[in-house]
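Let's look at chain A:
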Amino acid sequence: MSEMNKAKLSGKTTIREIFETATEFEKVAHRFYTALIPNVSKDIRWLVEELAEEELEHVDLFTKLAKDPAVEAVMVAEIARPVADGKFSDCVQTPDLGPNPDDQAVLQYALMRESAAMDQYTELAESTPVGPLKDAFVFLANEETKHKAELEKIYYEVVHSGGV
Partner candidate 1 sequence: MFNFKPDRTQYPAADADGKLEIDLETGKYLKLWQGPNHPGITGNMSVELTVCGDEVVEGKTHVGYLHRGFEKLMERRTFIQVFPIVCRVCVPEPDFNEYCYAAAVEDLAGIEVPEYATWMRTLILEMGRFNSYMMFLGGIGGALGLGITGQWMTYVRDLMLDRFEELTGARIYHMFILPGGVRGHLPEGFEARMEEVLSTAERYLDDIDKVMFSNSVFKTRTKGVGVIDPKLFEPYGVTGPNARAGGVAKDLRKDSPYLVYDQLDFEVATATDSDIFARATVRRGDVQTSIDLIRQILRKMPKDGPAMARIPNVLHWKIPRGETYIKGECSRGEYGYYLVTDGTGYPRRINVRGPSYTHAMALLEHLIPGTNISDVAALMVSLHTYPPEIER
Partner candidate 2 sequence: MEMRHLHALLKQRHSLGQLEPKGGKLAFVTVPRENLRGLLTELRDVHGFTHLVLLTAVDWMEDGLFQLTYMLNNRGRDMTLGIRVMLDRQEAQGDSIHDLWPTAATYQRELKEMFGIDFPGSPRIDEEFILEGWTDLPPYRRDFDSLAYSQQTYAERPGRVTHDPREYMKSKLYPDGV
Partner candidate 3 sequence: MGLREVLTPFTVWKHVFDEPVTIKNPIGRPAADRYRGFHQNDMASCIGCGTCEAICQNAAIDMVPVDGIETRTGDSGLRPQIDYGRCCWCALCVDVCMTGSLTMSNEYTWVDTDPDAFRFVPGLEEPWKDDEEGYEREGKRVLSGIERIHMEEMPPETRISNFEEIVDGYSRAEAILEADRCVECGLCVATCPAHMSIPDYIAAVRDQDYDRGLEILYETNPFSEVCGRVCTHKCETSCAALHEGDPIAIRWLKRHIVDEVPFDRRLELIGKPAAPTGRKVAIIGAGPAGLTAAFDLARAGHGVVVFEALSHAGGMMRYGIPEYRLPYEALDRDIGVIEAMGVEIRTNCRVGRDVTMDALRRDYDSVILAIGLNMGRSTRVPGTEGPGVEKAVDLLRRITDGEEVPVPERLVVIGGGNVAMDIARSMARLQMQKYGRVGVTLTALEDIDHFLADREEIVESREEGVQIFDARGPQEVVRDESGAVTGLRTWRVKSIFDADGRFAPAYDEGDEQIHEGTMVIEAIGQMADTSLLEEALTEALEWNRGRIRIDGAFRTSEPWLFAAGDAVKGPDVINAVADGHRVARTVMDELAAREVMQ
């Protein structure tokens, strides 16, 4: 955990800061998966491609939100820093999955990320005032929850029950 992130562990934060971290979170993930695509064997590339695509959709959502005047208006508002923020911010740092990660390693990483994002967005949705941003966080929380469940199913199918 970086020093900067440790500093963020307590106290208040502005919506802008949260918003920027979240945007960065999605962007980093998208870049990470995109960069990973050529490094994995072609047989598991589908998995990384799907993950990259999902993240890109979220980046697009944030880009759109940033242009929304209603969102701009609440950017300076202060809200309680989510408890889950630490784990979430950690995910902005991308791990080293090695030169040629297999499907299970990619899935495990993705699961960890989805889990952090789900917690983060759920808390944010609760503490953000009613408005388009809250709607976005609610949407994202739902998305990540669904996404996480889907990944868990895939993980079960690939790792636990595949071929048995």
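On how the list was made: all candidates are chains of the complex that A comes from, given by their letters.
Everything below uses one rule, namely that a contact is a pair of C-beta atoms (placed from the backbone, for glycine too) under 8 Å apart; a residue touches a chain by one contact, two chains touch by 3 or more; residues count from 1.
This is a predicted model, so every value here is computed, not measured.
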Exercise for the section: Counting any copy, say which of 1, 2 or 3 touches chain A in this complex. Expected result: 3
Fill in the blank from the handout: As the complex stands, chain A meets candidate 3 at residues 41-47, 103-104, 108, 149-150, 152-153, 156-164
